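Entry: chain A
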Amino acid sequence: MAEFVSMGGYGFYIWGSYLVTALLMVVEVILVRRRRQKLLTRLARISARNSQESSERKS
Partner candidate 1 sequence: MMTTGPLTAMFCLLRRELILAGRRVSDVLTTLFFFVIIVSLFPLGVSPESETLRTIAPGVVWVAALLASMLALARLFDEDYRDGSLEQMLLAPQPLALLVLGKVLAHWLLTGAPLVLISPLLGLQFGLSAADLKVLVIALLLGTPSLSLIGSIGAALTLGLRGGGVLVSLLILPLYVPVLIFGAGAVEAAASGLGADAHISLLAAILIIAFCCVPWVTAAALRISLD
Partner candidate 2 sequence: MALNLFKLSSPASFYPFAGRLIPWFVVLTVLLTVAGLYLGFVVAPTDYKQGEAYRIMFVHVPAAWMSMFIYVVMAVYAGLALVMNTRLSTMMATALAPTGAMFTFIALWTGAFWGKPMWGAWWVWDARLTSELILLFLYIGYMSLYAAIDDPRRAARASGLLVLVGVVNVPVIYFSVKWWNTLHQGASVSFGQAPEMAATMLMAMLIMSLAFWMYTIAIVLMRVRCEILERERQSEWVQEAIARERGNG
């Protein structure tokens, strides 16, 4: 296992690049999901308020 990690002495460079690649891709997914959640809550709140206003106007 140690030999695999050391990668013939180039371990730092190989895992350095793979780690950053994986990290960036995961971060990007998290960012998009968080953006989606915030968007849904905001739109839900807006639509709730709209329906609440329209019901007041009707009564």
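In the analysis below, contacts are C-beta pairs under 8 Å (C-beta built on N, C-alpha and C of every residue); 3 or more make two chains touch, one makes a residue touch a chain; residues count from 1.
The candidates came about this way: all candidates are chains of the complex that A comes from, given by their letters.
Given the structure is predicted, the values throughout are model-derived calculations rather than measurements.
Among the candidates 1 or 2, the one that touches chain A within this complex is 2.
Those residues of chain A that touch candidate 2 in the shared complex are 4, 7-10, 13-14, 16-18, 20-21, 24-25, 28-29, 32-33, 35-36, 39-40, 43-44, 46-47.
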